[in-house]
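Our next item is chain A:
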Amino acid sequence: MIWQVEFIILFLVIICGIAALWVKDLLSAAILFGAYSFMMCILWAVMGAVDVAFTEASVGAGVSTIFFVAAVFRTSRRTKD
Partner candidate 1 sequence: MTEHYSVLLIIMPFLSGLLISIFGWYDQKKCYAIAILCLFLSIIISISLLLAVMQNGEPVQYRIGGWAPPWGIAYHVDYLNGIVLVVISLTSFLNLAGARKVIEKEFSDRIGAFYTLYILFTTGLLGMVVTGDAFNLYVLLEITSLTGYALIGFGVNRAPLSALNYLLMGTIGASFYLLGVGYLYMGTGSLNMADIAHLLPAIYHSRTVMFAFLLILCGLFVKMALFPLHGWLPNAYSDAPSISSGLIAPLTTKVMVYVMIRMVLTVFTPAFSFSFAALNSTMVWVAVIGILSGSMLALFQTRLKRMITYVIVTEIGYMVGGFWLGTRDGMTGAILHIVNDAMMTLCLFLSITLISYKIKGDRFSDFRGIFRKMPVTMTAFVVAALSIIGVPPTCGFFSKWYLISGGIAAGHYGFIAALLFSSLVNAVLFFRVIEIGYFEPFSDHGANSGHVPEVRMDEAPVSMLMPLMITAAMLIVLGIFSGDIVTRAIQFAIPASII
Partner candidate 2 sequence: MDDMIAIILSKYNYWTVITLMMIGLYAMIVKNNLIKKIIGMNIFQTSIILFYVSMGMKKDATIPILEHHPGMQEHVYHAADYINPLPHVLMLTAIVVSVATLGVALSLALKVYDQYGTLEEDEINAKIRKASVKS
Partner candidate 3 sequence: MEIIYSSKPLLAVMTSVFVIPILLSCRNSNIRETWTFIAGFIKLLIIVSMLPVVLAGKQPAITIYEVLPGLALQFRVDAFGLLFAIVASFLWIITSAYSIGYMRGLKEHSQTRYFCFFALSLSATIGVAFSGNLLTMYLFYEMLSFSTYPLVTHHQDREARSSGRMYLVYILGPSIGFVLPAMLISYHMSGTLEFAVQGFLPDQGNYTGLLVLLLLFIFGFAKAGIMPFHSWLPAAMVAPTPVSALLHAVAVVKVGVFCVARVMTGVFGTKLLASFELNTVICWIASITVITSSLIALSQDGLKRRLAFSTIGQLSYIVLGIALLSRSGMEGGMLHIAMHAFGKITLFFCAGAIFVATGVKNISEMKGIGKRMPITMAAFFIGSLSVIGLPPCGGFISKWLLLMGTVQAGQYVMLAVLLTSSLLSGAYFLPIVYNAFFCKPGNNTFQGGIQEAPAWCVVPLSVTAMFSILLFFYPQPFLQLSRVAVDSFLGGP
Partner candidate 4 sequence: MRIRENNVEQSDAFDETGNRQFQRIKQTAPAFILTFVIAIATWIVLSGKFDMFHMTLGVMSCLIVSFFSHNLLFYNTDIRRLPSAWLRFLYFFPWLIYQVFVANIHVMYLVFHPHMMDLIDPRIIQFKSRLKHPMSHFIFANSITLTPGTVTVHVSLLGNYSVHAIDTLSGEALPGDMEEKISRILDE
């Protein structure tokens, strides 16, 4: 475990999470949510949970972002909050 890295990443994770919810555009939100997943992946790698990190890398970075984009593509990007 590398607590220094982890500390920074934890901070970034929170920022990413807030940003993904704060941003007023759903596609951006989906992209930022992808970034959130990246951060989570690092976090788990740092904590030694390699399998979880692997899963998150494959799911969060790849599939779930694509799902989000596909959903936004089929609906709309507009959001009021």
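How these were chosen: all candidates are chains of the complex that A comes from, given by their letters.
Basically, a contact is a pair of C-beta atoms (placed from the backbone, for glycine too) under 8 Å apart; a residue touches a chain by one contact, two chains touch by 3 or more; residues count from 1.
Owing to the predicted nature of the structure, the values given are computational and were not obtained by experimental measurement.
The candidate list 1, 2, 3 or 4 contains one chain touching chain A in this complex, and it is 2. Across the complex, chain A meets candidate 2 through its residues 1, 6-7, 10, 13-14, 17-18, 20-21, 26, 29-30, 33, 36, 40, 43-44, 47-52, 55-56, 59, 63-64, 67-68, 70-72, 74-76, 78-81.
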